[in-house]
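The complex appears here minus one protein chain, its other protein chains still in place.
And now, chain A:
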């Protein structure tokens, strides 16, 4: 691994990835974390880590997936370490500058809040990102059976709340 300046090829490659994927990744992580601000912090930190390890990350099939995995892990770690702070923040609801949610958005946000972080992760990765059980298991470093059980439990909670029939995996 080599050191990199702010204008090295690695920096330019990560910058390009950052420009094209940042907003989307923040949206995904925010669905899991419940906080856009926290999601932005985690995604930014994940991109910095990608920059530090670009020799490795650039050789992966999907650098975006690597950044997403790291960002989700950072988000989980933060929540584990600062659970009390998170509770205080969520009690205050979303920031005032965010647009008023539509009815469907309220349903989704409220429903997601009813399931655990681990369950939110698999729901988002499966239904939003489109990953299969095995892919999610690899990304989250858990057993496929764990992914299945989390999806199953999440469906039990989310199905009625979203008034939606969710097909089985």
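In the analysis below, contacts are C-beta pairs under 8 Å (C-beta built on N, C-alpha and C of every residue); 3 or more make two chains touch, one makes a residue touch a chain; residues count from 1.
What we mean here is this: contacts and distances are computed from a predicted model.
Name of the non-displayed chain as stated in its UniProt record, restricted to "Carbohydrate ABC transporter permease", "Carboxypeptidase regulatory-like domain-containing protein", "ABC-2 type transport system ATP-binding protein" or "UxaA family hydrolase": "Carboxypeptidase regulatory-like domain-containing protein". Although one chain is not displayed, chain A still touches it through residues 1-8, 11, 14-15, 18-19, 22-24, 26-28, 30-31, 36, 39-40, 44, 47-48, 51-56, 99, 101, 104-105, 107-109, 112, 123-124, 127-128, 158, 162-164, 166.
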